[in-house]
Every structure is written in structure tokens, then in C-alpha cells.
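Note that this complex is displayed minus one protein chain, with the remaining chains in position.
Chain lettering (A and B) follows the sequence in which the chains are written, and residue indices restart at 1 in each chain.
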Amino acid sequence: MRLLRTFLMRLATTAVTLFGVAVIVFVVIRVVPGNPVAMMLPPGATEADVARLSALYGLDKSIAQQFLIWAGGVLQGDFGTSITTRQPVLALVLGRLPATLELSVMALVMAVIIGGFAALTGTRLRGTRTEGAIDVANGMALSVPDFLWGLVLILLFGVLVPVFHISGRVTPSLDLPFVTNFYLFESLFRLRLDLWADIVAHMFMPALALAIPLSAIIGQLLKQSLKETMHLDYVTLSRTKGYGENHVILREALPNAILPTLTLVGVQFTFLIGGTVIIERLFSYEGLGNMAIDAVINRDLPLIQGIVILFAVIFTGVNLLVDLAYAALNPRLRHA
Amino acid sequence: MSYLEIDRLSVRLKGGGPLLRRVSLQVAAGEVRGLVGESGAGKSMIGKAVLGILPRSTEITAGRIVLDGVDLLTLPPAERRRRIGASCALIPQDPLTALNPSRRIGPQITDRLVDILGWPRAKAEARAQELLAEVHIPDPERVMRSYPHELSGGMRQRILIASAFAAEPKLIVADEPTTALDVTVQKQILKLIKEMQERHGTALLFVTHDLGVVSKVCQSLSVLYAGLVVEDCAVRDFFRAPGHAYSAALLAATPKYTDAEASLTPVPEAVIAAVRAEVADADRRAQHG
Partner (left out) sequence: MLDGRGSVKRRAGARLWLSAGWLSLLVLAAVLAPWIAPKDPLAQDLFLGRLPPFWVAGAEPGYYLGTDSLGRDVLSRILYGARLALIVALVAGSVTCLLGAGLGLMAGYLRGWVDVLISRFIDIWMAFPPVLFSILLIAVIGPGLGSIILAIVIIDWTRFARVVRAEAMAQGAMDYVASARVAGRGRLGIMLREILPNVLPTIVVLLTLEMGIAVIVEAILSFVNLSISTDDPTWGGMIAEGRAAVHQAWWVLVFPLITLFLTVLSFSQLGEGLKDRFDPVLR
């Protein structure tokens, strides 16, 4: 019951946050000097043409009025029409969303694997030089942002030793039989492993670039948490039963050490998603982030709004999920 | 032939001072031996050394730990672990931290039986339920399915006691098992431990700072000061006429609830000085010997 109340309260806060985001974006992009419509028309267009097109996009009304119209539309599922492509914003945005989601999730999985491995190895070999080396590597991975890692990866595995692709989602010449834009999952679902391999080869480096900083955070935090857990009495008791170090770390300490890491990872995951904007640009990956940059450069107001709102929804959604997960798992462990 | 023989065991902090000074003691099969001393005297260390759970900051520098005729310290780590797991057990001090909070009670009792000793799961679970009944826990089936935080401290300690007897060990180390409990529960738990020990015939190494507990449960005892064994005798003899000045002082320091007039007598300075000198002597002899 208490869980439900917390959930509803958080939902309310989230709604307020999203509203705030919408207002800010709306106002910010309309402060822009210069009429975006003017950019769309061929040179030689008359004042009247500009005025007509402006009216068509509702740009002649006051900001408050424009907001109300837009908000009203949103509540009915209409996010407006993109100025550059003349297509409905919602369709465009939802079309690109799967690409970014797949990339983010792949990065998250990689980060968990790498970070988890680093933490477990560091714990198993604590006090040795290997642990020290892991700490140094973690420190470096943590200090350098995904953007730079992406560039380093491009140089190492795209140019120096060309193993992976550094551009796009798939090799352009391939024929794709997909229904959705979830290329990674659908190729697996359809058992087209040749396509799947090509897609992974394209996604690997952008996902790795995104994953590296997060893996360092996970590695550090989990190792710290494990270190503390290993001192607890039930771990020592387990040793007296005859269990070896590996079992003790994996089966006794780890399940208890994971929870504190969870909330931080949730927040950091939202940062990772934010990072897709530049990483997608870097790797020419056809996702939401890439489209966002183009939208900004082209002053495509409705599209910008739609994308920013969608990102905000994802961010707040992830935060909400993490809080819920923590609240659900917490009572059991807080009693320890 | 004693079941456990500790022969001149020396333990020290890595890069630091000594914690156990050539400790020797014996525990016969089925015997209950008390390990007494003030905090930091090293009594817990002895139990930890036997069970192979000394802190990482310490190291064994000399001596033997002979369990059922085999020196544990000469065995490869995996074999030593297995032997200890199969024939020894620990009753820990704090029931609130000695159970894994994210696992149910049942697996925490049966895991040793299934993983280390290879019992079939059904047999292990039946045994666990039997044991829970032995320690007077009502509705063992429900308790097996519960999580630690759903149970009281007293109940958890009973579970830990039951778990210790699960593999029918020959030696149990009880590390101040009543210290962390409410006074009202202490007596019950003590009685339970004695009951279980007598029923199963297990040897017990009972670590405690409470001489009253020793008088109720132990047959023999070793008195420690700063990692040195200063007295080793039968309990009866100890309470009648302790051999060492320090032991006498310890006895005298125990509050006598029957005598309201008598004030608390701490261990006299002279006695402390004397026993410290004894420790220094022992160190000197060890260096040259």
C-alpha cells in the first residue's frame, strides 16, 4: 500500500517536472532571433509568403497561446509537424527511438558486464597488484567522457585495426526485411544472424564508448560495496562451512552488495542516454540524438520540442523505475 | 587422544605485534573447554585459527593445529576448508549479523550439507527441520521459509545453534554466543547449548569472558592474558583453588550478587604487573629458544 502511495506521489512530481521542461524548451527556442520559416522558403519569397507560412505553423501568435495550442495537441497525441520534413513529429520521433533505445540498452549491458567483472576480480584479488591496476584503469575510465572514448575507439578499431564499423546502423547495401525499427532485436527474432552480426558490428563501438564511463562507476561502487560486505559475520560463517573464496564472494556477498549500487546506476544511466546525442553524431548512427542535432541546426521547432520532451520522459521514467525497484527490494534488506 | 590439539600456536599481526603466544591446549572428544580472558586476550583468535577464519591482517608464525590426528596447517587450503566444514562448526556471537539477510533460513542450514557433504536436498531439509525442533523452534517449516529479519534475536541464535549441529560436527567453537543477547534470553540459550552438546556428544571450545558461564557449561578451561595461556585446568579445580594469581584475581573480580556489602574488586596492579612480566619472559624465551 505504501508502495502505491509513493508511486503516485512520484508520478505527480514527474508530471510537474515534465511540464517545467516543456515550458522551458518552448520559451527558449522561441527566443531565437530570425524566423525559421524564412529559412525554408526559396530566396525571393515575399513578405506575404513568410506571413502565410508563419500563420500556418502558428508562429504569429503569442508564446503563451502557442504553448497552449501545442500542449493541447500533445494531450491528444499530436506533437505537431516537423518544419524540415513536413511529417508528424510523433511518428518521426518514435521512428528513431528504437535505435537509441537499443544503443542505450546495449551500452548498459556492456557497462554492467565490464564493471561487474572489474569489481568481482578486484575483490577476489584484493590486496594484490592486479587490484591496484584495476583501480587505476577505473580511475581513468571514469575521468574521460564518452565523447573522447568514442574518438579513441574510432582510431583504434576503426582505422588502426579495422574490426568494427564506425558509421551507421547497418551496411547500406544490405536489404532489411524488418517491420519495426528495432533492428537488433528483430534480426534476432527472425533468426537472421548474418544481419544481426552486421548490426552488432556497427553498434559495438558507440555502445562501448557510452559504456566505459558507466562501467567505471559500477566497478568502483560495487567493489567498495563488496569490500564492506565481505567483513560481515554471515560471510565469515559461510567460510567455516567449507566454502571457498569464489562462492563466498558470488553467493553470499554479491546479492547483498548490489542494492546500494542500483540507485546510482539508475541515475548514471540517464546520463548515458544523454550521451547518445553526441555519440550518435560521432558514429553517424541514425538515432534520436543525431536527429536532434540536425533539428537544432535547422531550427525545426516542433521537432526540437518533441525530442526534448521525449528525452525528458525517458529520464524521469528511468528515475521512477529505479526508485520503485529500490523501494520494492529495500524492506527485505534494510532489516539486516 | 584428544580430538583437537593446539600445539604452541603463535599468531601475529602482519608487520606488527604478537596476538597469540605459543598457545597450547587440548580438547578431548565430547569435552567442553572454556577459553576465558579479558577483551583482546586472544581467546577469539584461537577459535578463529582452528576454523581457518583468522583476519587477513594476521598470520600464523608457528605451531600446529591437529584435528583428529591431522595437522590442519600442513594441508592445502581446499582440503583444509573441506575438513573443517565437514567436522567443525561455529556458533557466532551476534545473531543479528550472522545470517544472510537476503536468503531464507532453510538454505542457510542445508547449504553445507548439500554443497560440501553431498547430501540429497530432501534429506538435508528433513534434517534441518529436525534440528529446528530440537532447539525448540515452533513451526519449523514456516521458519525454514522465512527471512532472518522476520525473526527475533533469540530465535535467530537458536537457528544458528541448530545450523552448527547440522553436519554432526565433532568440534564446535562457540564464540561468546550469549554476549549479544538480552539477559533474559541468555540463560535459555546457554541451557540449550548445554542440552545440545550433551545430546550430540560434541566437543565444545567455549569462548567467553564470563566466569559464571564457564562454571555452568565447561569441564575444563584455559585462561588467557595477552595471547599467553596462564592457566589450564579442570573447572572444578579452578573454582576451588585457582593456580595462578591472575585467575584468582579474575575470580575475585566477579561481582557477588549474594554479598551486598562487598565492593567490586578489580584485578590488583601487582597481579597485572606479574602476569605482564610472565608474558615478557615467554617472549624472551621464544626468541632465544
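In this text, a residue touches a chain if its C-beta (ideal position, glycine included) is under 8 Å from a C-beta of that chain, and two chains touch if they have at least 3 such contacts.
These figures come from a predicted structure and were not determined experimentally.
Asker: Quick one: which of A:51, A:152, A:176 or A:259 touches the chain that's been left out?
Answerer: A:152
Asker: Sort through A:83, A:184, A:277 or A:322 and give me the one touching the missing partner chain.
Answerer: A:277
Asker: Mind pulling the chain A residues that touch the left-out chain?
Answerer: Per the touch rule, chain A residues meeting the hidden chain are 13, 16-18, 20-21, 24-25, 28-29, 31-33, 127, 131-132, 136, 139-140, 142-145, 147-148, 151-152, 154-155, 158-159, 270-271, 273-275, 277-278, 281-282, 289, 292-293, 296-297, 299, 304, 307-308, 311-312, 315-316.
Here is the rule we go by: only the chains that are shown with their structure count from here on.
Asker: Counting in whole Å, what is the centre-to-centre distance of chain A and chain B, each centre being its mean C-alpha position?
Answerer: 53
Asker: Quick one: in the complex, what on chain B touches chain A?
Answerer: Interface residues on the chain B side: 51-53, 56, 78, 81-82, 84-86, 88-90, 92-94, 97-103, 111-112, 115-116, 147-150, 160.
Asker: Which positions of chain A touch chain B when the two form their complex?
Answerer: On the chain A side, the touching residues are 127, 232-234, 236-244, 247, 252, 255-256, 332-333, 335-336.
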